[in-house]
Each structure stands twice: as structure tokens, then as C-alpha cells.
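Single-structure report; data block below.
Of the protein chains in this complex, all but one are displayed in their positions.
Chain IDs A and B follow the sequence of writing; residue 1 opens each chain.
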Amino acid sequence: MKMSYVKKSVLTAACIALCVVLPMAFHAIPNSGSVLSPMHIPVLLCGMICGGPFGLLCGLAGPFLSSIITRMPPMAYLPGMMIELAVYGLVTGLMMQLVHTGKIYADLYISLIISQLAGRIVAGIANALIFSVGSYSIAAWAGGYFITAWPGLVIQLLLLPTIVFALERARLIPVRYPKQR
Amino acid sequence: MSIELKQVSCSYNFRTKQEILALNGISMKIEDGEFVGIMGHTGSGKSTLVQLIAGLIRPNSGQVFLDGKDINERGYDRNNLHRQVGIVFQNPEYQLFETTVAKDVAFGLKHSGLRKEEACERVRQALEQMGFSYDDIADASPFALSGGEKRRVAIAGVLAARPKTLIFDEPIAGLDPEGRRQFLELVRKLNREGVSILMVSHHADSICACAERVLVLEQGSLVLDGSPKAVFADLERTSRLHIGASQPRQIAELLIQSGIPFSRDIVRYEDLLDELKNRWKGGTRCE
Partner (left out) sequence: MNDILKGRYIPGDSFLHRRNGTAKLLAFFMILAAVLTTDSVPGYLLIAAVSAAAAAMSEMRPTKTLGQVRHLRLFFLMLFLMNAFFYEDGQAGGLVLWSWGIVHLSVPGMIQGTHVVLRILFLMVFCNVLIRTTPPVQITTAIETLIAPLRLIRVPTAEVAMILSVALQFIPVFAQEADLIKKAQTARGAKFESERLRDRAASVVPLLVPIFLSAFRRADDLATAMEARGYGHRQTNGRGRSQRAAVQLPDVCLFLFSCLFFLVQAAR
């Protein structure tokens, strides 16, 4: 089973909508926003399932719509966040295409870790440039950004496979490695 | 357990320009073990009412008492509340999330402090109540089940906590006639075992078949409160309130309109049948 272009488009739309809805749903739960980064999950998932270009679109449109509708993230953070999420969506999509180890866990983890590294580094540099903090501190800024974000990374490594498996079992997305009969 | 509402008002977007009043000064009391049907037009406040009782939203004014205790007071044990009052929403199958059926049903027992064997036993019983064989289904993935099975698993997840009050919000929407019959049988059985039931439904037949008391809401106010017979006595009124009437009641009304003297107390199929049987005997006697 391969997904049609229309289906990928509509799933991307759903992921964009979730970028707006999830932060709202988690808003009332203390501290969840800062550690959980609920907006990252639909973007990563979109890249994984629909491919890099769709993931890229989701990463750009998700935070943008969320910001104009719910003010999360605040405007000042928006450009950096759009760049970060766009890289996540694009890189996970590409990695899932490139990496085929035969084990879904391995594929997921490799794609997730590489995309998160890429996204955080690019976003760190972008933020440093946007806020023009001076050439010296780019590395410091990027490094700090990376260190503060690592708990979110761990949480996503735990959550994403769970969601992917549930979606596969509910036959809402194609199974990556169908069991041979 | 008894439920009491005192002058409860509730609105969405409270204190903003777009404030919508969902409930307007409702007072009522539901005794232990009652079977109450809740009816009303879309947007009349039915869902808000049951969610208030389940402690899922807070009123803007007024109090909700369970067994005489204000549930919105500071220090009220909310975990206890959630254990005592179970709520099944429309499409409860959307709440499934675990990897196996047994784990999903046991989810509500996680924070209850029950021993493992006791929790396991409750899961088994809840699944069997919903017509499953525990050993067949316990390790299946809930997402691989059919729609009807998913719904029954989800209801089992609420039953496992053994609530003393059970709320159903539009439980029969989307069920086929056989599923509906089985469902109504189940709630009646639970009610006989002493569980208070609150059932929100548009379906007058089901409400008439089970409930001993019907509450009718209109634009956030409680406009009717009485037995099904009393509530459905005046069909003009019920159609104005958008709650319709059960089939037997409509049949009776048609007969009356066509000149046949017939009782307006008929709301259930059993009533209709009894009346017809009486007539049949009476008829043969008369002629």
C-alpha cells in the first residue's frame, strides 16, 4: 500500500492543524509546553509518513498558523521556530527514505536523532543571526539551545514510535515492514 | 450516590464579549439508584450538565453536591470523584490508546491503589460484562478490532472502575438496532445492580424504554422533570422542545386523532401491547 498524493496532502493538513491544536490541549498541563514541545511531534511525524517536502511545509506552516491563531509561539520566536521545524520535517522525511535497516525502531531512531541534531544546530545558528548576537557567540548560542532542548528530544524518542505503531495498527498509515506471509 | 445541583450556572467564554450561557440557574436532585434520561435540542446544555456532574468542568456560580459534598470545593478528592462517577461519551472508542485491550481497560485502575490481582479481576469482569471472552481478547490490539468491538472495549474501560453513577452522553448514536438492544439491556442490568444511570439521548424510544424519570432542557434551563408518561403527555409541547416522542406514543396519538379513544399514557412498547391486549379481551367481551 502506497499513499496517494491527495492522501499525503490531507495528512499534511491534519499535521499542520495538530501543530495548532496540541499546544492548546497541553497548555493547561503545567510545564508540558516547555519540555514536551508538542508542536514538534506532528512535524516529525509528517516528515516521516509523507516525506521530506511535505514535512518541510508542515514545519513552516504549523508554527506560523499557531502563532497567528493562539499566540504560541510568540512572534519573536516564530522565525527561528519555523526554520527549526522545517529542518526537522525535511530531514526526517529524507532520512526515512534513505535508511532502511529492516527494523522500524532503528529507522525511526536514526531519522529522529539526525533530524533533531540538524534542526537544533540550524535553528541555533539562525536564532543567533536573527537576533544578531555577534559572531563570537553563535557557537555558544547554538550549544546552549541544544543543551536546554535535550529532554524534549528524549521524550520524542519515547513518544513517536508509540504513535507510529498505533497508526499502523489502525491501518491509517502504510506499514513500513509488512510481515511476510 | 445522590447528586444535587443548586442554582448552577455555567457559560463558555466567561466574562468575554462572546459569552454563551450554557446552563442558567439549574437546581435538581437525583437520588441513589435512579435511571434518568436527559433530553433537549442540540445546544440546550445537556452535555454541559453531565460534564458538570462528572467534575470535568466547573460552574461559574452555584454548587454541585455528590453525597452532600460540594465537588468544586477546595480539598475535595477529585480522584475519588472520578472513581465514583463514570462517563461514556459519544464515540468512546476514540479514547483507546494502549497496546493491548487488557491494558487499556485497566488504565483507569492505575491510580486507584488496588492490588494487581484485584485490578486484573475487575478487568476480566468488565470485559465479560461487555460480552467478551477475556482470554480471547485481552492481548489483542484495540486498534485492530471492529468499530462495535472497540466501543464495547471502551465502555469496559469505564465499567472497570465500578462507578456508582454512570453517565452516557449520546451512547446509542451510530449503533445498529441489535447493538442498541444489547446496550439498553446492559444499562438496565447495571441499574438493577444499584448503579445510578444518567443517559443523554435524542432517541425518545430508548429513553422511554429505560428511564423512570426524564429531564428536559431548553436553552440552559430545566423546563420539564417527570416520568416519561408525564413528559410525553403533551406532544405539541415535546415537538416544540425538539425532543419528539417514542414510536408507541406516536401510534397512540395517531389512533386518538383518528377517533379511536386511546390512552395518552402509552410511551413504551410494553404499554402499547398491554393496552391492545386489554382492548382485545374487552372488545370480544363488548361485542
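As a working rule, a contact is a pair of C-beta atoms (placed from the backbone, for glycine too) under 8 Å apart; a residue touches a chain by one contact, two chains touch by 3 or more.
Nothing here was measured: the structure is a model prediction, and the numbers come from that model.
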*Using the definition of touch stated at the top, determine which of B:I71, B:I87 or B:I172 touches the missing chain.*
B:I87
*Looking beyond the chains shown, say which of A:I68, A:L98 or A:V175 touches the absent one.*
A:I68
*Touching residues on subunit A - with respect to the absent chain*: 4-7, 9-14, 16-18, 20-22, 24-26, 29-32, 35-36, 41-42, 45, 57, 61, 65, 68-71, 74-77, 131-137, 140-141, 151, 154-155, 158-159, 162-163, 166-167, 170, 172-173
*Just the residue numbers, please: which parts of subunit B touch the chain that's not shown?*
13, 18, 51, 54, 56, 79, 82-83, 85-87, 89, 92, 94-97, 107-112, 143, 157-158, 161
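Keep this in mind: only the chains that are shown with their structure count from here on.
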*For subunit A and subunit B, let me know how many angstrom lie between their CA-based centres, rounded off.*
41
_Residue ranges of subunit B in contact with subunit A within the complex_ = 97, 99, 141, 143-144
_Complex contacts: residues of subunit A adjacent to subunit B_ = 165-166, 169-170
